[in-house]
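Excluded from the complex is one protein chain; the other protein chains are retained at their positions.
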Amino acid sequence: MGVSYQAILWNKSKKRYDLWMSLFIILVLAVFVLAQMTLHPSITIETLIIRATAFTAITLLHIILIIGPLCRLDSRFLPLLYNRRHLGVTMFLFALVHGLFCIIQFHTLGDTNPIASVFLSNQNYQEISEFPFQILGFLALVILLLMAATSHDFWLKNLTPRIWKGLHMAVYIAYALVVGHVALGTLQYESKPLYWVMLLGGFVVIAGLQIFTGLREVKRLRSTSEKTKDKFVKVCNFDDIEDSRAKIVTIGSENIAVFRYDGQISAVSNLCRHQLGPLGEGKIVDGCITCPWHGYQYFPHNGQSPPPFNEKLKTYEVNIRGNDVWVDPKPKPPGTFIQPAKLEGSAS
Amino acid sequence: MNSPKSNEFYIGWKDGLPPRTRRLLILFITALFTFSLGITYLVVKNQKPFNNHQFELGNIQEFSGVLVYNPAPMLLTEGGIPETVSDELLLVGYGKRGALGFLQEIEEEHGQLRQRKITLRGTLIHGDGRAVLELTEKAKSLVEADEHEVFNQREISSPQPFQLEGEILDPKCYFGVMKPGEGKIHKSCAIRCISGGIPPVFRSKRSDGTFEYSLMKDTEGQDINQRILPYVAENIEISGQSQMVGDWNVLYVDMDKIRRI
Partner (left out) sequence: MEGLVNICLWLAAAYLLVGLIFYLVCLVRGMQTIDPDTVGAPVSFRLIIAPGVIILWPALVGKWRTKKPSE
């Protein structure tokens, strides 16, 4: 971004998002606490805090993990993605309170440093059912901490979007660790099989959605054309692209969004400079390519964000022959102006 | 081919929700809220119930009785504690510590207290027929001490061989401080407590389904806290000689014969 940073940027949609998120959390906590107090009145306040925060955190984690594939399934879910960052940081804060309370409750006031005690108290690695599950929770918490600590756009820029994205993909490792943490911890104590159904059910839904949408993606992203002339590659028919929309093509290692607007064609990198969102699933709004994820904008002819922003996308040479759209997959440096290709005899 | 199924396009910073997007989201959020709240209730409903043991946190009381150190630090009181529990108060320290260290500090100041009638302040922990006193005020827990030695008359049975199946617990958490104070989720804490000097207690099931609680020593009558740490909170079988000392059964455990089940 080209304007100076703020701590948290709120707008109307984000406020509405956070409002619904808070309402959800308050309701879950209310039901959890009231049910505990009526069904298990002898619960201690420490156990109540430990369990309420753990349950809230794992619930939010599941929601966070299904939003991505839902959006790929139907773009109408995209508003859920818009402020997912706040959902993530909130989830971390709940996990943090849970972890801290567990360390205080189970490890302080003893003969060993409390954090060392997380690793030293139970050392039975031989038997699966006795495995030191708290270590798994600890490692998950470290990953979630890294993600929450780097959630500001400052980090996106300074770690580069690619590294940032890689770091945030670690959420799947964290999720796996949490599943292990619960399966080898609480579920070794509780006796009702319902808990296994819930934990595995959550896993099946998340993994299933990911695999399903992943396969669809692979099919869609497969290189569509083998026809090459000079350096240009034929990608599609002009009419295959809806007006103000794009077609995403992968040629070699280049992921390209080919936009049609006002009877002309421009091609830019498909990866949004913000969080690598799929620009080709965006739309041209007010003359700018608009990212479907958080609404970053770029001019189609040179890949530059309108001032005061200064993001720049790689651009590609385009060409229309007859009714066919051709793209040169060799990228130009970010921000390079490319003459849009016009459909011959086009009215507009 | 376009992947977005609908032609609507949401720009978060710009405008409100397009109508079809809005309809889908209302549906989704309603379903999500209903489902999540249902799950929340089911999670709590199916939870293993807690025991009714009590920790009278914040209620410091005074108890008088004869102090003994064997088989574990105890105050042999004459009533003054809930009728449903033994009047042999097992002593434990503040936090995850045994009482021994604090009692030694007290003795350094006030002289030997063994076999003397003393009054201690602390927090009562009790449940399932047993009572434990936490020396909440650490080395300041002594209220007064009688000068004369008292020879208590605890009944001591002759040793018998035993073999039992069950779980090693830390009595402080189990008899009231924590819910739950047993099993896998409490394992680390029990290890910390026993390592810190709280006398280990073995819980086994009698044939009628009630629990029997026994203190644990090695065959020489020495403390075994550090040696049994790897077995704490696991389902194990132990054997050796056992003996009733007052209200407490004492197991003299053969370390070589501990077996995980």
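Per-chain residue numbering starts at 1, and chain names A and B are given in the order in which the chains are listed.
Just so it is clear, a contact is a pair of C-beta atoms (placed from the backbone, for glycine too) under 8 Å apart; a residue touches a chain by one contact, two chains touch by 3 or more.
Everything numeric here is computed off the predicted structure, so don't read it as measured data.
Novice: What shown chains does the left-out chain touch?
Specialist: Hidden chain contacts in the full assembly come out as A.
Novice: Can you say which of A:Asn11, A:Thr108, A:Asn124 or A:Thr150 touches the chain missing from this structure?
Specialist: A:Thr150
Novice: In the full complex, which of A:Val97, A:Leu159 or A:Val285 touches the chain missing from this view?
Specialist: Answering carefully, the residue with contact to the hidden chain is A:Leu159.
Novice: Which candidate, A:Gln6, A:Ser22 or A:Thr228, sits in contact with the chain we can't see?
Specialist: A:Gln6
Novice: In the whole complex, not just what's shown, which of A:Leu23, A:Met37, A:Ile115 or A:Ala176 touches the removed chain?
Specialist: The single option touching the absent chain is A:Ile115.
Novice: Give me the chain A residues in contact with the hidden chain, please.
Specialist: For chain A, the residues touching the absent chain are 1-8, 113, 115-116, 119-120, 123, 145-146, 148-150, 152, 154-155, 157-159.
Note that in this section only the chains that are shown with their structure count from here on.
Novice: Express in whole angstrom the distance between the two chain centres, defined as the mean CA positions of chain A and chain B.
Specialist: The answer is 43 Å.
Novice: Note which residues of chain A are touching chain B in the complex, please.
Specialist: Per the touch definition, chain A meets chain B at residues 11-14, 20, 24, 27-28, 31-32, 35-36, 39-40, 42-44, 46-47, 55, 59, 63, 72, 74-80, 82-83, 105-112, 117-118, 121-124, 127, 129-130, 132-134, 185-186, 188-192, 194-195, 198, 220, 240, 242, 245, 247-248, 281-283, 285, 290, 292, 294-295.
Novice: Could you pull out which chain B residues touch chain A in their complex?
Specialist: 1-6, 8-14, 16-17, 20-21, 24-25, 28-29, 32-33, 36-37, 39-52, 55, 94-97, 178-180, 183-189, 191-193, 195-197, 230, 234, 260
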